[in-house]
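The other protein chains are all here in position, but one chain of the complex has been omitted.
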Amino acid sequence: MLIVMDKNATDEQIEVVEEKVRSLGWTPHEIPGSIRIAIGITGNRGAVDQTLFANMPGVVECIPVSKPYKLVSRDVKPEDTIVRAGGIDIGDNRLVMMAGPCSVESRSQIMEVAEFVKSHGAQFLRGGAYKPRTSPYSFQGLKEEGLKYLREAAEKFGLAVVTEVKDTETLPLVSDYSDLLQIGARNMHNFSLLEAAGRIKKPIMLKRGIAATVEEWLMAAEYIASQGNYDIILCERGIRTFETYTRNTLDLNAVPLVKHLSHLPVVVDPSHGTGSWELVVPMALAAVAAGADGLLVEVHPHPEKALSDGKQSLRPEKFAELTQKLQQILPAFNKRYN
Amino acid sequence: MLIVMDKNATDEQIEVVEEKVRSLGWTPHEIPGSIRIAIGITGNRGAVDQTLFANMPGVVECIPVSKPYKLVSRDVKPEDTIVRAGGIDIGDNRLVMMAGPCSVESRSQIMEVAEFVKSHGAQFLRGGAYKPRTSPYSFQGLKEEGLKYLREAAEKFGLAVVTEVKDTETLPLVSDYSDLLQIGARNMHNFSLLEAAGRIKKPIMLKRGIAATVEEWLMAAEYIASQGNYDIILCERGIRTFETYTRNTLDLNAVPLVKHLSHLPVVVDPSHGTGSWELVVPMALAAVAAGADGLLVEVHPHPEKALSDGKQSLRPEKFAELTQKLQQILPAFNKRYN
Amino acid sequence: MLIVMDKNATDEQIEVVEEKVRSLGWTPHEIPGSIRIAIGITGNRGAVDQTLFANMPGVVECIPVSKPYKLVSRDVKPEDTIVRAGGIDIGDNRLVMMAGPCSVESRSQIMEVAEFVKSHGAQFLRGGAYKPRTSPYSFQGLKEEGLKYLREAAEKFGLAVVTEVKDTETLPLVSDYSDLLQIGARNMHNFSLLEAAGRIKKPIMLKRGIAATVEEWLMAAEYIASQGNYDIILCERGIRTFETYTRNTLDLNAVPLVKHLSHLPVVVDPSHGTGSWELVVPMALAAVAAGADGLLVEVHPHPEKALSDGKQSLRPEKFAELTQKLQQILPAFNKRYN
Partner (left out) sequence: MLIVMDKNATDEQIEVVEEKVRSLGWTPHEIPGSIRIAIGITGNRGAVDQTLFANMPGVVECIPVSKPYKLVSRDVKPEDTIVRAGGIDIGDNRLVMMAGPCSVESRSQIMEVAEFVKSHGAQFLRGGAYKPRTSPYSFQGLKEEGLKYLREAAEKFGLAVVTEVKDTETLPLVSDYSDLLQIGARNMHNFSLLEAAGRIKKPIMLKRGIAATVEEWLMAAEYIASQGNYDIILCERGIRTFETYTRNTLDLNAVPLVKHLSHLPVVVDPSHGTGSWELVVPMALAAVAAGADGLLVEVHPHPEKALSDGKQSLRPEKFAELTQKLQQILPAFNKRYN
C-alpha cells in the first residue's frame, strides 16, 4: 500500500505514520515526489487495512498497489526518476552515452578508447574488469588492475565509470572504483547480490536476464529498492529466443513497456542485444526512438583482437557515425546529445 | 549460381544463356539491376559448374551463391528492390503507411476509417475480409462482402487496398479486389499458398511466422520468387517468446538484418507485434529508426467495440499523433511522409 | 454448453432438443458416451441460457463449458475416445506403432521398410509423398507415385497407411490412398485445410505446431470437430525453444496435459521431436511412460542415403531394439505391444 501525504505534511506527521508502520511489523519507505511525499509499505502479507492510516494527520490518501512490485512502480511514483551517477543525470532529456570496450585489456587500450569516446560525447566509460564468462577457461578480466586502469582513464578524460560487479565479495572493491555499478544479466536473479546492492550508496544499473519477463525484471529492481537504494537504472540487453542469427533478440518493446509500468530510467545495450556490429547503429537509433534514456555501446579500437565480444564491438569510426546520427535525430524526440 | 551479364549484353546473348540453363534442366530467372541484368539459376542440385557459362558471349562473371535462398538474396541483387503496388512505390525514400481496421465490419465502418487515414497521409487501406482465427467460433470476417466494401472505400478516397488471403481457393477472388496481397503469419509455411502466390501477377506482402527464423522467412519468400513473382514485401509482426505481457515480441532486429541479407522492402506491423495500443506509437517510430520502409497499423474508430483485436487498435486521434511524429522524425532518416 | 441426455432418452427426445438448438441459430453436435448421449452446442456467442433446455424431456443436466474448445474437451466427454483407422483402434490398451521412412523414395525402398516394420509389430506404415519443405529447391516428394507405392506396400504386408496431406487441393487424392491423414506441424494453423479435413470421412492425425500452445492445438482440433469429423488423433512432435542441440524440444508434458484436458488419443513422434536418432529410443520409452497411445517413428534402411531427415531415422536393427524394449516395459503400464 501507498500512503500519500499532504504537500504541507510536517516531518513529525510523516514520522508518526512511519512509526505506526514499524509498530505493525512492516517497513516504511519514503518516496519523494515533486510536490509531496508518499510512504510505501513493504513487509506486509496480504492487503493492508486502509483504515489504519486514512485518518491520521497529514495523510491525504491510501492507495492499494496490486502489482507485485511496489517501490519501482509508476503507480507509486508517477514522475520519471532521474538518477544521478558520477555527476551525470540519467533520465532527463539528455541522452546518456556509456561507451567502451567489453573488457579492460590493458592500460593503453582503455586510455585510447576513453579519449576517443569522450571526444565523441560519451559521459560514461564502460569496461569489464571482473567478467562472468560461460567457460571457466575464458579470459576472466584483469580484476583490480583493470579497475585501476578504468578509473585512471575516466579521470584523465573527465568520464564517469560504469562497470560490472559479479559477486558480493568484490562489491565493496568494485564500488570504490566506479560511479555506476552494473549487475549483469546472469546475476539478475542472484538475490543475495541484489540485496547487497540495495544496501550500498551507489547507483545500480540492472540488466535484464536473458529469460526474464518484464515483471521479473521489475521484481529484481524491487529487491534493490526494498533495501533502501532507489537509484536504479534498468538496462535492456536482449533476450533469448529461437532466433539463432542474432546472439540475442534485443527486445525494444520492453522500453516503452517498462516506462509505462515504472518510473525508473531505461538504458539499452544494442551490442549484447544483437551480438553483431552491423546491427548496432540501426538498433541504437531504434532504441532512442522507442524512448530509451541512454545507450551502452561496446567500442574497441581493434575488434578483431578483442579478448571478448569482438564481433559486436564498434570500431571508432563506426561509433563516430552513430554519434553523428544521434545528433541528427534526437531533436525530433525532444532530446539532445551532449 | 548467378550469371552476371555485361551492361551491353544483347537480348540475344541473354536468351542464349537462358536457353542453355533450360537445356540443363534448370530454371533461369532474370534479375534486373540498375545497370545490368543477372540471371539466377534454380532447380540445380549441388554446385553448378561455372565453366559452363563463364566464356559465353555477354557473360561478365559467374558467382556461386551459398545461402539457401537465392533470388531474394542481396548477394544476387545488391540494389534495394522497389515494389510497385496499386500505383504506390514501396521501398524508396517515402515511408509507406498502410492503415485501417483489423477486420472490415461494415460499410460505414470502413468508409469512416478510410476517409480518416487518407486525410492523414496513408497510401494503403488495410482490413481483413477473410480472417484466420484461432477459434472456429470467432468472427471469421465478412468475406466477399467485406472485400467489396474495402474496394469501394479505397476507390472513393484514393487509397490502394492491402488485405489477407488465407487459402488458394479464395486467392483469385481476393486478388481481384486488392492491390497488395497479404500472406499472414500462420500461413508463412503454407507452401501451396506460397507457390500459388508466386504464380499470380500481384505483389505479395509476406508476414513472418510467429516462430520463424529470419532464414526460414527468406526461404518462404524464395518459394514465391521461385515461381516467378518477384514483387515481394516482407512484414515483421512479432515473434513468440516467453514474455507474456505483450501479445508478441516485435523483433526490430529483423529489420536491419533482413535488409542486410535481402534486397526486398520491409514493413513493420507494431499493432500485432505488441498487441497493445499503448506501445504502438513508440514501436512504430522505433521501426522507422531501424530502417523500415513502411508501417502497417490498425486503426479503429471505436476499438472497444471491435470484433477483433480492439486492444491493439489505435483510436483516430492517436493515429493522427503518430503521423505527426513521423513527419517530425523522418527527415532525420532521409525519408519523408507523404 | 453441453446438454447431457438421460440414458433412456428416446431418439425423438434427442431430435427435439437438437431442433431447438438449430432454431436458435446454433449447431448441435451429438457426442456419444458409453452409457448416454450428450449434445454439444456451438455457434453461440456468449453464454447459453440453461433454462432454455433444462426442463425438456430426456434432458438430465446442462453444463456450461468455459474452455474455448468444446467438442474435444474432456468436460464434454469424460471417456477416452478410441479412433478406428484402417481397422486399427487407436486409444485403447494396445500401443499403436506407426513406422516407416520420412519420404517414400522408391518402390523398393518402401517395400523393404514395410516388410521389416510389419515383422516387428507395426500397425501403420508411414511415409511422405507430398513433403512440405523449408526450401523450394529441396526434394518435394514423389507425389501420387509415392502414394501408390505406399498403398501397395501396406496392402502387401497387411499394414494401414498414414501419410501427410499438405493442402486442400490434394486432400481427396491423398485421402483415397490412406487410412489416416496427417496434418503436419506447419499446417496446424491452416484453417482452410482443417475445415476441409473436418468435412471428409477419414480419421485425422493432427500434429502440434512448433510454436503452438496446448490450447491452440486443441482449438485446431476443434476446427476439425466443428465440421463434423470427430475422429481426431493428436500428435506431439516437438516444439521450438532456445535449445539448439536438438532439432526440436519434444514436449512430453503435453501428453498427460492433453489427456487431462481432452478425450482424444495422443501419439508421439520422437523422430522429429528430437531430430537425432540417438535420442529416439529413450524418448519413445519416455513417451509411453508419460501416457502416449502410440508412436510415430522414422525407420530407414540406409539413413545416410535418405533424401530427407536421415539424421533422425532409425536403422532397422535399432527399431527392432525399440520394439523389444517396448514389449518389456508396456505391461508395467497396463498396455501391450501387438
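Order of writing sets the labels: A, B and C. Residues in every chain begin at 1.
The rule is short, and it goes like this: a contact is a pair of C-beta atoms (placed from the backbone, for glycine too) under 8 Å apart; a residue touches a chain by one contact, two chains touch by 3 or more.
Just so it is clear, the model here is predicted, and its values are computed rather than measured.
Of the chains displayed, those contacted by the omitted chain across the entire assembly are A, B, C. Contact with the undisplayed chain is limited, among A:43, A:57, A:78 or A:172, to A:43. When the whole complex is considered, the residue among C:38, C:183 or C:255 that touches the unshown chain is C:255. Checked against the full complex, the one of A:20, A:36, A:133 or A:148 touching the unshown chain is A:133.
The chain omitted from view is touched by exactly one of A:32, A:68, A:172 or A:331, namely A:68.
In the full complex, chain B makes contact with the omitted chain through residues 211, 240-242, 244. Those residues of chain A that touch the chain absent from the view are 42-45, 68-69, 132-137, 166-169, 186-187, 189-193, 195, 209-211, 216, 219, 222-223, 226, 240. Take chain C: the residues that touch the chain left off the picture are 211, 213-215, 239, 241-246, 249-253, 255-257, 260, 273-274, 278-279, 282-283, 285-291, 325, 328-329, 331-333.
As a convention for this text, only the chains that are shown with their structure count from here on.
To fit its Cα atoms onto chain C, chain B must turn through 180 degrees, a value rounded to the nearest 5.
Chain geometry summary: the mean Cα position of chain A and that of chain C are 49 Å apart. Within chain C, residues 211, 240 each touch two or more of the remaining chains.
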